[in-house]
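Quick one: this structure, given as structure tokens, is what I'll be asking you about.
Removed from the display is one protein chain of the complex; every other protein chain stays in position.
Take a look at chain A:
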Amino acid sequence: MALRIWASSTANALRLSTATTPHFSPLSRCFSSVLDGLKYANSHEWVKHEGSVATIGITDHAQDHLGEVVFVDLPDTGGSVTKATGFGAVESVKATSDVNSPISGEIVEVNTKLSETPGLINSSPYEDGWMIKVKPSNPSELESLMGAKEYTKFCEEEDAAH
């Protein structure tokens, strides 16, 4: 808190815009939730592998950094996804951000609720905000993804970069 006040009064003294300072505190970043049992990509998507199906969505850290999601663009069922390649996009704050698939496979289900209620990605990124379900074509790809602990550290390092 004190850090934020210092930044704000310094900015005033230098007559700089203070529009960015409310988000100055680096300490606020460490509280996005990361779930055990999921795997994570460095582009902030998660995968939940259950039997022959893998569910994919974006993480709490991702939705927090995006802002309020107003539109979700998803592919059709039956299409395929490739590891580290885009399969859809979300729009928030006038920015469309591509979403990448952490694994390769065939799309078996798409979350149609997201067209009516895109905000589910913000309110429930790991549950109701899931995006696609995929039949993995190469399950060994899951091994190269991050676990919860690794991903948490990754987020902390990325946020500290600014």
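Here is the rule we go by: contacts are C-beta pairs under 8 Å (C-beta built on N, C-alpha and C of every residue); 3 or more make two chains touch, one makes a residue touch a chain; residues count from 1.
Methods note: contacts and distances are computed from a predicted model.
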| item | value |
| --- | --- |
| Hidden chain of the complex, named as in its UniProt record, picked from "ER membrane protein complex subunit 10", "lipoyl(octanoyl) transferase", "Proteasome subunit beta" or "C1GALT1-specific chaperone 1" | "lipoyl(octanoyl) transferase" |
| Identified contact with the non-displayed chain, of A:Gly37, A:Gly67 or A:Gly147 | A:Gly67 |
| Touching residues on chain A - with respect to the absent chain | 15-17, 19-20, 23, 43, 62, 64-68, 71, 73, 86, 89, 91-98, 100, 158-162 |
